[in-house]
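Missing here is one protein chain; the remaining ones are kept as they sit in the complex.
Chain lettering (A, B, C, D, E and F) follows the sequence in which the chains are written, and residue indices restart at 1 in each chain.
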Amino acid sequence: MVDSPAHLVERLLSQRVTLLLKDARQLSGKLLGVDEHMNLVLEDADETTADVSRHLGRVVLRGSNVVTLYSSQAPVAKSG
Amino acid sequence: MVDSPAHLVERLLSQRVTLLLKDARQLSGKLLGVDEHMNLVLEDADETTADVSRHLGRVVLRGSNVVTLYSSQAPVAKSG
Amino acid sequence: MVDSPAHLVERLLSQRVTLLLKDARQLSGKLLGVDEHMNLVLEDADETTADVSRHLGRVVLRGSNVVTLYSSQAPVAKSG
Amino acid sequence: MVDSPAHLVERLLSQRVTLLLKDARQLSGKLLGVDEHMNLVLEDADETTADVSRHLGRVVLRGSNVVTLYSSQAPVAKSG
Amino acid sequence: MVDSPAHLVERLLSQRVTLLLKDARQLSGKLLGVDEHMNLVLEDADETTADVSRHLGRVVLRGSNVVTLYSSQAPVAKSG
Amino acid sequence: MVDSPAHLVERLLSQRVTLLLKDARQLSGKLLGVDEHMNLVLEDADETTADVSRHLGRVVLRGSNVVTLYSSQAPVAKSG
Partner (left out) sequence: MVDSPAHLVERLLSQRVTLLLKDARQLSGKLLGVDEHMNLVLEDADETTADVSRHLGRVVLRGSNVVTLYSSQAPVAKSG
């Protein structure tokens, strides 16, 4: 049942993910790539702030800005 | 009675934990994984801010955002 | 379908890109160079803040200030 | 009379300590463990902010948040 | 047409450059030196803040404070 | 007349020193120890903020919080 952070990020490749950033901005898009600094590539990305949402297309995100990353799919029911 | 930070985090695997983050956000969920940077994987995670709580499902959290991590279980009585 | 952050940045060389910085400033220009710290060279760069926009010419940007980088072209339609 | 920071922290193991954190939060608890990053394990920990105090039980604290650490015992008289 | 950040900085040696810093301060001066941390030496430097401008003479600037660096000359016309 | 930062800190061992921290807090105490990260041990330490002063006893201070460190003795007259 144990799962490393790097493995989970890799399993999310090709799926839509949502990212919360340190400046409270939120990004979502299809996860196309990742490196060892958690720099990410998103395709078809949308950026959402408190005020406004906009479409950015393909985006490189520097990993140092990431707080959390999770699948944009509806979460599955608890299986604990 | 001595216990290293890494050992305690490993012993918390598969248990529900609560995390306080640098931006005052709080996350709780079942701890599924951890790496040497204290990047974490939580399952069935909930995020709580001053205003609102929401369910995120499975989450990767970058360790650099963590202030404290503790078991979400009721603390045991002092044994000191 | 997987694409590393470094490869995407290299593929964007000679194209116009837009950068969002940590201080909320935005830069756009033709991407002329990049190094392993994501320090960047932009040609014919414009800087935009909430208040004002100005032309800077050729610019070196320290990578540690970058949040996101994306092509300034109109995003392509979803191909997911 | 010279005493390295690491030695003092080790001598405080099994004693109650108080920590001031960068976000002005204060933690106190029995010091169970420490590593080379000054990540700490506290048992029977209490967290105090300007507004409120709460009991957290056993806590892992990331060292990068620490400002000062000191024994919660009454300080001894000056021997200088 | 590709140009690394380090090469552009070196080509700017002996020219007047303008620097935007993280604290929104702006420095301009003749670029006399640079090292691998982007620490810089400026000669005949002027510092400008929102409020005031002052002459500093020869200045060492720590690279970690730099956001952008560009030539103070009028930018050339686009050649793209 | 040249004096490295590490040597001056060592010469201050067993003397009372004053530290200004990044959060504007001030600490003073007898300097008992130091390591290569400028982590410090103070004995008989007092902490002073804008509002209040309190006695902390023996304290470990993480070096990353330090701005300046100086002898609490009255400064000697200029000898330049």
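One rule holds for everything that comes next: a residue touches a chain if its C-beta (ideal position, glycine included) is under 8 Å from a C-beta of that chain, and two chains touch if they have at least 3 such contacts.
Since this is a predicted model, take the numbers as computed values, not measurements.
Interface with the hidden chain, as seen from chain F, comprises residues 1-9, 22, 24, 38, 63-64, 66-71, 73-76, 78, 80.
By the touch rule set out above, chain E reaches the unshown chain at residues 13-14, 21, 23, 25, 27, 30, 32-35, 39-41, 43-45, 47, 55-62, 64-65.
In this section, only the chains that are shown with their structure count from here on.
Separation of chain D from chain E in touch steps, taking the shortest path, is 4.
For chain A, residues touching at least two other chains, in rising order: 64.
The touch graph of these protein chains is an open line.
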